[in-house]
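One chain of protein is taken out of this complex; the other chains stay put.
Lettered A and B in written order, each chain numbered from 1.
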Amino acid sequence: MTLLTVEDLTVTFPGRRGSVNAIENVSLSVEPGEILGMVGESGAGKSMTGAAIIGLIEPPGHIAGGRITLEGERIDTLPPEAMRRIRGRRIGAIFQDPLTSLNPVLTVGEQLIETIQTHLGLSRAAARERAIDWLRRVGIPAPEARIDTYPHQYSGGMRQRVVIALALCAEPRLVIADEPTTALDVSVQAQIIALLRRLARETGVAVILVTHDMGVIAETADRVAVMYAGRIVEVGPVARVLANPRHPYTEGLMASIPRIGPRPDRLAQIEGAMPRPHARPPGCAFAPRCPHRFAPCVERRPELRGTAAAAVACHLTTEVPA
Amino acid sequence: MADTTFHRALDSDLFWSFRKSWTARVSSLVLLVLFGAAIFAPWLATQNPYDISQLFLLDSELPPMWIDGGDPRYILGTDQQARDLYSAILYGLRLSLVVGFASVALAAALGITLGLLGGFLGGIVDAAIMRVADILLSFPAILVALLVNGIARGVLPPDQHADAAIWVLILAIGLTNWVQYARTVRGSTMVERQKEYVQAARINGVSGSGIMIQHILPNVLGPVLVIATINLGMAVLTEATLSFLGVGMPATQPSLGTLIRIGNEYLFSGIWWVVIFPSVVLVVLVLAVNLLGDWLRDALNPKLR
């Protein structure tokens, strides 16, 4: 069974100049054990999609349409208390900045044990054993000693390992990792990604890996969803999307990855900037920057077409430019 | 420079935020009325409360005119010396505001000067000023004001206490409140000192201080205005408190605080109006100044919160 299905999801923020949709008609699915990468520029709606799935959109934002289904159960309409029980237990989350994600006045152990006890109903001693075990699994040296220390006594990379342990310790089926390496040193980034990949394989947890780094996606993900201006513009297997992008935006994104080998004089860049949520054009949001723009692009918004596994939202794929 | 800043502010955000905020509009209206009442007190009052010859002891302790036994000549009633409370409040308000504004001016002048000095000279002068500021700030304002007041009283011969009271109050409250101005101005000065044009002026052998003052003053104008507004509320309150404690304005020249003190002494004889009316005026005044100050702070610089 498909682990997670998101259909036609729209998140709205009421504001002074009328409501704006942070994300619009987002549809995606995640299979058990799969790593789905989500890429896009900042503000494209990647993190908002993650927040919507886990049910933590900051008010006054709210889900205005669509549905989210987890293991066959609809979760976007659950009452807060029921949703709370899902968070951590069935959907975990890894945040961007390990320096601010951990409570400074509680020890690492207290935070782990509390999470384990909340969801798994273990005794304190058993939960502590489990916590030490998790610290060991995420690669914290001497976990028996370090469990009683405070977050500030860890380095940035070690703290992100603790964050990962916290996200996984109640054995969720799905983890949403929101830019898990952005705040870290480059040398540490690779270690954290490798750890995440290893743990996903060991535990069979599915991961939605939100990042703006195509390199990380290429290394880690099975499939990739590309977001632009609040919508998914392309979904597909990583290898295929990397080798043969169909959406002009994805194409531009691929061209901006530095590669080893004969290098061009300069990295390609997409001209212009992504439109702000309240200033999106009526047609395709990418049209103003698109090199292949033609008449329908400024008139109609292209739908995401294809299978759940591979789809693209572009008029070029359905119509032939005149 | 300052002129364009002023117009820009008036054109856009400040004015817009003023029209949007009802607290700002109501409190400035209230303040306008109170300031007007204070300025025109001699014309609005029915009696000169300082002139003993105008008081008729037979009319003492009359309740407000709308209560049985009230006299239409005394709108808010009279105190035990037959002083018309309405007139006394107008004159008291005038005194409270004079002390408030004068002490704010003193504090601002002192603070800005010390802040500029500290920022320019740095080193030992700066360290000394900031040390004194720290110590001053760690003591409650009322205590410092009381102490300055007490020292002034100790230095002055007793027969001059009453005449000097207003100056002693201005001095005591002004000396208590300069620290915030000094800190703000010093911060701006230090930032400005690092800038290239000052460095360039120095290299060219020109003292940068003249240019700096021209640049700094418009920059600190906003924050200083905010501090001054909030300060005015505090100064009025401090004056009232000192006068209430009996070490402020004397009973012959009552401010709002003195009136409340006089009223307080007769609380148990049922003459509630002598204490209530000045209190209401004082509270409304301070509340309006505080609300306006809050609004101004948010409107001019949200970061100051």
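Here is the rule we go by: a contact is a pair of C-beta atoms (placed from the backbone, for glycine too) under 8 Å apart; a residue touches a chain by one contact, two chains touch by 3 or more.
Operating definition for what follows: contacts and distances are computed from a predicted model.
**Q** Determine which name in "ABC transporter permease", "Cell division protein FtsW (Lipid II flippase)", "Carbon starvation protein A" or "Serine/threonine-protein kinase RsbT" the UniProt entry assigns to the undisplayed chain of the complex.
**A** "ABC transporter permease"
**Q** Kindly name the visible chains that come into contact with the excluded chain.
**A** Even though it is not drawn, that chain still touches A, B.
**Q** Pick out which of A:Thr115, A:Thr181, A:Thr220 or A:Thr250 touches the chain that's been left out of the picture.
**A** Touches the omitted chain: A:Thr115.
**Q** Of B:Ile135, B:Ala162, B:Ala200 or B:Ile213, which sits in contact with the chain we cannot see?
**A** Only one of B:Ile135, B:Ala162, B:Ala200 or B:Ile213 touches the chain omitted from view, namely B:Ile135.
**Q** Quick one: say which of B:Ile67, B:Ile151, B:Ala200 or B:Ile213 touches the chain that got left out.
**A** Within the whole complex, the residue contacting the unshown chain is B:Ile151.
**Q** List the chain A residues touching the unshown chain?
**A** Residues touching the hidden chain, for chain A, are 54, 56, 84-89, 92-93, 95, 97, 100-107, 111, 114-115, 118-119, 150, 152-153, 163, 166-167, 170.
**Q** Go through chain B and note every residue touching the omitted chain.
**A** The missing chain touches chain B at positions 135, 138-140, 142-143, 146-147, 149-151, 153-155, 158, 233, 237, 240-241, 244-247, 260, 263-264, 267-268, 270, 272, 275, 279, 282-283, 286-287, 290.
Going forward, only the chains that are shown with their structure count from here on.
**Q** Taking the mean of the C-alpha atoms as each chain's centre, how many Å separate chain A from chain B?
**A** Between these chains, centre-to-centre, one finds 56 Å.
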